[in-house]
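One structure below.
In this view, the complex is presented without one of its protein chains, the others remaining in place.
For reference, chains read A, B and C in written order, and residue numbers begin at 1 within each chain.
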């Protein structure tokens, strides 16, 4: 979706104003720590996946998304997921209470993480050096194709493996697709400048372009 | 600029919720009438042009632009122009007071309007039916090329005349360029649906595409 | 509609800023209070969608006038006295059985003031401006207008100073209507294109 989260190339957002690295703390308010930890702890229930949680944040009104701080968006996303999935209603609380993690298991869970590569017996359709066009398909659901790439032409830099496909995963379907690093020139993206942008895109986002 | 004003194709903004035509008044608050009239009255001083005033509104932070109502954005734009041009400082007030319009002249000024067509001895580079590509040139200043058209291919529907070129006019340079109605398919713009979008674009925004 | 907040809540930030600016500009002699009133009165009471309805009804009744609108809409509309600001460069777009036209300004809220007056709130709203170009059928449905799949939808994004007036289709069963009666059938929304089928009301049906 072309939401408020899809920020690549947006103008008018003002300066970055970074805090000096040596002075910046990990959290800036006590509540941020709690909102962060609550989001992770509730995520461990396994009632939603990463793409659903991203989509819960990015579905907000763009002005809200932009006005909110990062952890305000996390908090909003968590509240949305809890409400939409009715997890705080009595019949679900029973089910979930067995999934409440203890302090002892935190280390293990974090260091295990959640890999998204999947087995496959297929081979990738594209190979390094292939010219590809990013599909200009502005789906209104969750996707990891940034708007600034849609319809642009680049080439395959690398095959990154066979990974969970977010567009489907956000709908609760854990299917795999080949993932590629796609290199697109700034000239192609913005009509100016000389840098290159490398974007990770899945096979359904790409079509073949005949070498000219 | 890819600002908050550039709304074509943005998702997540919610329903339109129109008021029924028969029930909607022209203004919804007393202050809106005054902000509207002040903007016009100050505009009659001739200290800025239409594109400068549009640019003053669209340079706001996207979240502010989106949160504001229409007349709040007008008010903000007016305040910006008055401040940036220092028009309320003493040395300028003298100059401007002679430009203050009276109630008697309002009717004439409004019915005269401000045509933007200009004379030319050149001929248009494109003609109806020509395939054209909209330049994918994301300039960071004022432009009337919506982001959703950038880099897309359409064809010339009509030559609309030789009009003031906004990209330059916003910088205070009143120069003319041929204006075209460019028809672009929804398939080309969004990868779906069957409608056509007609956008008015100026000659510098377009490049020729060889018929395939 | 009166402002429900006028007397029950503190003035808004915008209200305060407007008042401050107006006071200052009047005090400095840079704007004239009566001129402001005249500007407001013009668009609140004089210039509005009845102008456009007059144009549409005349176009339905007078094929020579329709031809003039097609070749020089600015001149043809100006001949009825509707000229000036935000109507300097007019163009008509005609609905037919197979074509429906919809007007938007995605970048601000350009609108043909001379024939429709000032735009309604929804026309200036972010969701309308966003979706009119990407999902016009969804927008029309939100206004209660279902447009057949075979009907071609043409969306006009007013990116320049061209201003578009939709000429809706003349309703059937209005053969005996006078031009004034016809004008009364023409809604503002139909001249923007968010309404397609005009309703015939009154004694003649």
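As a convention for this text, a residue touches a chain if its C-beta (ideal position, glycine included) is under 8 Å from a C-beta of that chain, and two chains touch if they have at least 3 such contacts.
Here the structure is a predicted model, which is why all the values come from computation and not from measurement.
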Contact residue for the chain not shown (choose from A:28, A:86, A:127 or A:174): A:28
For subunit A, residues in touch with the removed chain: 5-11, 13-19, 21, 23-31, 33-38, 40-42, 45, 50, 54, 57-58, 66, 69-72, 75, 78-79, 82, 88, 93, 96-97, 100-103, 105-107, 109-117, 144-146, 148, 160-161, 163-164, 166, 179, 181, 186, 189-190, 193-202
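Criterion: only the chains that are shown with their structure count from here on.
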Most remote chain, CA-based centroid, reference being subunit C: A
Centroid spacing, where centroids are CA-atom means, of subunit A and subunit C in whole angstrom: 42
Whole-Å gap separating subunit B and subunit C, where each centre is the average of the chain's CA atoms: 17
For subunit A paired with subunit B, centre-to-centre distance based on mean C-alpha positions, whole Å: 34
Junction residues of subunit A, two or more chains touched: 138
Multi-chain contact residues (two or more partners), subunit C: 134
